[in-house]
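Here the complex is missing one protein chain, while the rest keep their positions.
What follows is subunit A.
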Amino acid sequence: MLGKTANGLFWMYRQLERAENIARLIETGQRIALTRLGSTEEEWKSVLQTSGSLAGYYEHLGDEITRDHAVDWLLRSKDNPGSVMSCIAQARHNARLVRTAITTEVWEATNTAYMTAKDQLARKVADRDLPGVLRMLRQRTGMVRGTTHGTMLRNEIYDFARIGTFLERADNTARIIDVKYYVLLPSVMSVGSSIDNVQWEILLRSVSGRGGFRMAYGAQTDPHDIAQFLILDRRMPRSLAFCIGKIIDNMAYLSADYGGQLPCCVMAEEVQQKYLRLSIDEVFEYGLHEYIQKMLGEMAALGRQIEIDYRFYE
C-alpha cells in the first residue's frame, strides 16, 4: 500500500471520529444549557476548549461567548477546521483520495454523510432542529463505521483506519478530562453537591457513557469511579486504556504482515506499560492533571512516529 494511502485512511477515520465527537460535545453543551444548572457561558467555553478551537473562536467571533455563536462555530463554521462540517468535508476529501482502498459501501456511506451534512448545515440550524440534526450526524458517521466493519477486508487498510479512529478517540477523551479534571479531584468542599453531580454527568455524557457507567459501577456517581471508567476501564470503548489497547492490536497486525517491529509499536507499548497499568489511586497520586497532560503529549508523539514509520510523507 502507498504511504499516501495509509495517510489518507488514517486521517479519513480520524476526521470522522472527530466529527462525531464534536457533535456529541455540542449535544452535551445543549443539554446543560437547557437544564440551566451551571453557568452556560462557562460550559460553552469548556466545550470550545475541549474541541481545541477556543482561540479560533476568539479570533473570529470576539470575546463574548454565546450559545448561538458557539453552536454555529462548532457545527458549521468554514473558518473552524475542527467544525463538524469541516471534519466531514475533510474526511470525504480523504475518502476520495483513498477511493481505491475502501469499498463502494464505505465510499457511499461517507459520501452520503457529506451530502446530508452539507444539506442540513447549509444554513444556521434552528434551535428546534438541533437535536434532530445532531442525531442525524451521529447516525451518518456511524454508518461509515458500520460499513467499514461489515465490508472491509481485515488487512493493512483496515489497520490504518482503526489506528486513526482510536488515536483520535483517545485524544478526545483525554481532552474532555483535561478540561474538567478539577471536578474529579477529591475536594473538601461540596462533596456530592448538585454542582458536582451536574459536572460529572457532563463528563459521562460527553463520551456517551452514562448507561455504561451505571451498568458497571451502579447508580451512585463517584469521581473516583468516573476517572477509573474514563481512563483505565478496558470495557469502556472510549477509555484511554481501551483505545491504546486497540492501537497496539492493530499495530501488531501490521507488524505481523510487514515483519519486524517499528519504533511506533514500541512507543505505544511503552505508553501502555507505563501509564495504563497503574491503579486509579496511583493516577491521582501522580496528579490527575499532570497525568492527562502527559498522555496528550505521548499521543501526539505517537501520531508523529506513525507518520514517519509508515512513510506517510517521505
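Methods note: contacts are C-beta pairs under 8 Å (C-beta built on N, C-alpha and C of every residue); 3 or more make two chains touch, one makes a residue touch a chain; residues count from 1.
Note that in this section contacts and distances are computed from a predicted model.
Colleague: The chain that is not shown, which UniProt protein name from "Circularly permuted type 2 ATP-grasp protein", "Sugar ABC transporter permease", "RNA polymerase sigma-70 factor (ECF subfamily)" or "Peptide/nickel transport system ATP-binding protein" does it carry?
Modeller: Not shown, but named in UniProt as "Circularly permuted type 2 ATP-grasp protein".
Colleague: Among A:Gln49, A:Asn111, A:Ser208 or A:Gln261, single out the residue that touches the unshown chain.
Modeller: A:Asn111
Colleague: Footprint of the hidden chain on subunit A, which residues?
Modeller: 1-6, 93, 96-97, 99-100, 104, 107-108, 111-112, 115, 156, 254, 258, 310-311, 314
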